[in-house]
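The structure under discussion is supplied below as structure tokens; questions concerning it will follow.
Every protein chain of the complex appears in place save one, which is left out.
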């Protein structure tokens, strides 16, 4: 019964953590990515290296940072550099993963974190790109973490802050973005999603425990590719929850 | 009589040292420029800052360096940076003076330190540009230090390594070099030379003690502008010689 | 150079590298001059109405908050800002001093959005040109290089590009399409560091953010420092000098100068104060009251620290881990 008592945030953290490949570097943003990276390092990818955009590389993550320039992003780190060095490392193709968020995502994984409505007189002004555009441009594989509803999963983003596959196959390369890069996964509170190799459109991979394929479709504002075989995400394990609650975020800053 | 007993190197050092303006930065190359800067700092321009191309800025110069990356170029310095930072500082216009040398100089102050003869099968291969092209491109005022003879002061350099005024007024700006920069003085073992404001051609300013204008003309391989009034360089003073011999280069590495 | 595409955003500060060269030659000196002064004097002398200003790092991390508050106090107007920030930009926007922003991000990460920026943007009170984080840092880097642009591989294909003032062109060596970012030369750069000497030689502990690039991209440069150290210490570890004195116009001694933000190995951020600010920022009245209490009614940084209280500051010092 303990296995059922988890929050959707905890589940998203676990799903994201299980995606990480050992021996790679990952751009970490504030929030869920920090916890996912810390969890992955403990259980699945001990050689995953957290990289923070303002310069922290290989921090211990003993304490959870509260922001991407925070003291904890470089406490006992292997290097405390600056933003240019980190972003140039990404330009050279040395950073495998990037986590992204946003207010809107479209079928090609393009993200909006700038405005809702018109740019010059917006309905809602959002924080802006920050490092998201760079992470989405330069990392090999990006993982978006989003709440899943029709206002967020939209046919067309109001403002294309961060590049996904733009308008389809080959579009990134035509735009000049590094070849072979792009969106990899979307971790939502309902499901895990990926992208169709040919069309580069979003595709359902697995639903979360207790969630139906129909629920996912209903909460998505565009046509989602539903493969014949849809997987099932495992709920957080005892081990995952213990690590998260007792070691990674004991003060419950995020979970 | 002590005043007469000096070498032509010592005189060149003194003439160069007297040119320096206080509160400026000067690119220092190996040899005479190091001694001229050290002498200027002691007697004429206490706030002159020696800058070495591989990163040393504001070294004490307690001991004379033997090269531009030498430990002594940053011993007790204010900053030990790298070559890019130094050269970018020059690109931004923060370095007033640069010292240059070479195997040949032409009437426009263009310098050759690359080859004598054809580039691909040279008669004599010289060391190459090193930082000279950058110093000659980016500093506001460059000072060339040369032995004075017809083989060195030539109508046309075999290879234009480092830009002087190129082929005359406005040529530097047309080439894209920063506006208002260029050759300022030539310190030779016979004379001090400058450039005519209008034609940008080399002009005699002052002869060294015991040297006649005719001697200078005879030893110059191109037509030199001889103004009506030619000055006379003062011989090294007792004070200058004492500083040079007792404090700056007591082990006679260079003098 | 054939331009394939260009952003429609205003080029708020054109990359006049030749003007920058002339300005630096006329206004900077390599002489070691004592530049230690009060924040009042630094801001009065070196920040002018209409200036284009940049702050480093950002408003909860090693940020020159004491100088930011002084700018608000002196009411410098019609400012244009390099907007990679949080709290420092919000204070200036809230005080109505900002006209235009080259913006990359303004938000409070774990604490959510910035209501002050949101109100100003939605009300059309500030003009905003979009950039990415790295793009802003690289724009400083181009200025530091002394060249008018730098080619990069970010921003392509997006509205971030379309609402910026970047251009895209093809590389003549490889045929690759690249973003060309215009150099960003600041009228004033403001940077908070761990240590500086009286001449302005600076050391920073931990990440350098974009301090190195921004210092070199500034016509005038104000440094605030937790600690003023003797020049002998600088000379002893010359590789630790990240900003050399000749770039600096003013050195202000500002212990806890980043409060309510943090300072690596010295003190942690003041989460309570930030929450108080964010609560206040929800309404215009709340914001005005916050500014009155913590900026306008306060004479200087010293008085600000008294208001925060010694006990609280000591606690922030205890909360941070050492090396």
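As written, the chains take the letters A, B and C, and residue 1 is the first residue of each chain.
The rule is simple: contacts are C-beta pairs under 8 Å (C-beta built on N, C-alpha and C of every residue); 3 or more make two chains touch, one makes a residue touch a chain.
On a predicted model such as this, the values are computed, not experimentally measured, just so you know.
**Student:** Of the chains that are displayed, which are in contact with the missing one across the whole complex?
**Tutor:** A, B, C
**Student:** Out of B:5, B:84 or B:226, point to the residue that touches the absent chain in the complete complex.
**Tutor:** Missing-chain contact among the listed residues: B:84.
**Student:** May I ask which residue of B:177, B:206 or B:230 touches the chain that does not appear here?
**Tutor:** Of the candidates B:177, B:206 or B:230, B:177 is in touch with the missing chain.
**Student:** Identify the residue among B:24, B:137, B:188 or B:220 that touches the chain left out of the display.
**Tutor:** Considering all chains, including the one not shown, the answer is B:137.
**Student:** Among C:28, C:73, C:119 or C:167, which residue is in contact with the omitted chain in the full complex?
**Tutor:** Result: among the candidates, C:167 touches the missing chain.
**Student:** Considering the whole complex rather than only what is displayed, give the residues of subunit A touching the chain that is not shown.
**Tutor:** Given the touch definition above, subunit A has residues 22-25, 47-49, 56-58, 60, 74, 76-81, 88-94, 96, 140, 178-180 touching the missing chain.
**Student:** Mind pulling the subunit C residues that touch the left-out chain?
**Tutor:** 1-3, 11, 14-18, 145-153, 167, 169-174, 176, 178, 180, 182, 204-208, 236-239, 323
**Student:** Provide the residue numbers of subunit B that touch the chain removed from this figure.
**Tutor:** Given the touch definition above, subunit B has residues 30-31, 52-56, 63, 66-71, 73-75, 80-84, 87, 91, 110, 114-115, 119-134, 137-138, 159-163, 166, 171-172, 174-178, 253-254 touching the missing chain.
The rule is short, and it goes like this: only the chains that are shown with their structure count from here on.
**Student:** Is the way these chains touch best called a line, a ring, a star, complete, or other?
**Tutor:** Graph shape, chains as nodes and touching pairs as edges: a line.
**Student:** Based on C-beta pairs in contact, work out which chain pair has the most and send it over.
**Tutor:** Max contact pairs: A-C.
**Student:** Roughly how far is subunit B from subunit C, going centre to centre by Cα mean, in whole Å?
**Tutor:** Chain centroid spacing, subunit B to subunit C, equals 40 Å.
**Student:** Take the average of all CA coordinates in subunit A, do the same for subunit C, and state the distance between these two points in whole angstrom.
**Tutor:** Once rounded, the distance between the two centres reads 28 Å.
**Student:** Report the inter-chain centroid distance for subunit A and subunit B in whole angstrom, where each centroid is the mean of the CA atoms.
**Tutor:** Distance between chain centres: 58 Å.
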